[in-house]
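Heads up: the structure comes next, in structure tokens.
A single protein chain has been omitted; all remaining protein chains appear in their positions.
Right after this comes subunit A.
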Amino acid sequence: MRVVLAEDLFLLRDGLVRLLEAHGFEIAAAVESGPELTRALAEQEPDVAVVDVRLPPTHTDEGLQCALQARRRRPGLPVLVLSQHVEQLYARELLTGGGTSRPGGAGSGAGGVGYLLKDRVFDAEQFVDAVRRVAAGGTVMDPQVIQQLLARQSGPDRPLTRLTPRELEVLELMAQGRTNAAIAARLVVTERAIAKHTANIFAKLGLEVSDDDNRRVLAVLAYLDHGR
């Protein structure tokens, strides 16, 4: 699997290259600035791009903008965005492709998007798993984004209060982009039990059940982001 990596700090770039190579990824290019990233994405046609939000020369959100641009040129290009801080604002833009359409809406081109804190690199297995899921067209959201969303939606007389604590736990993991199997493994229960929980959650929140994993994640994220 070929990866284009953009990270301006040498130590982190070097570490990420070694980490990804150790897990069988091929580093097509490891660049350190926005313009270089744009060029690399156009020339290398990678399976997935791992991009730091803040890149030279502006040291603003150059990486995010490059990623969004690349996805507009090549819809569905898998991009995993890394940052020292996570913002719902950026998550929303990634999910909607920088436009205003709702995530999961028709033709939004969502999927193959990831947004993680750099800290997640500490857990190599989980990080590599996230890269693979994004490359496969899945959606990966940092637990912090999900927690912020849940906090906003958990006020009194919100539908979320109708969920059991276990269902909330499942919802949180689901919103991070995990499959039923992964959630089951994480909570040490059977996949069937998780399937039952998800069915309950969808019923209680009034969401349409979908077999497609990624559509399911997007529906949940849209629900959490905008409420009903």
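Going forward, contacts are C-beta pairs under 8 Å (C-beta built on N, C-alpha and C of every residue); 3 or more make two chains touch, one makes a residue touch a chain; residues count from 1.
In this section, contacts and distances are computed from a predicted model.
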For this session: From the list "Phage shock protein C (PspC) family protein", "Phenylalanine--tRNA ligase beta subunit", "histidine kinase" or "Transporter integral membrane protein", give the UniProt name belonging to the chain omitted from this structure.
Result: "histidine kinase"
Problem set entry | Among A:2, A:23, A:39 or A:152, residue touching the chain not depicted | A:152
Exercise. Which of A:54, A:178 or A:197 touches the chain that is not shown?
Worked result: A:54
Exercise. Mind pulling the subunit A residues that touch the left-out chain?
Worked result: 53-54, 59-61, 83-85, 87-90, 118-119, 122-123, 148, 151-152, 155
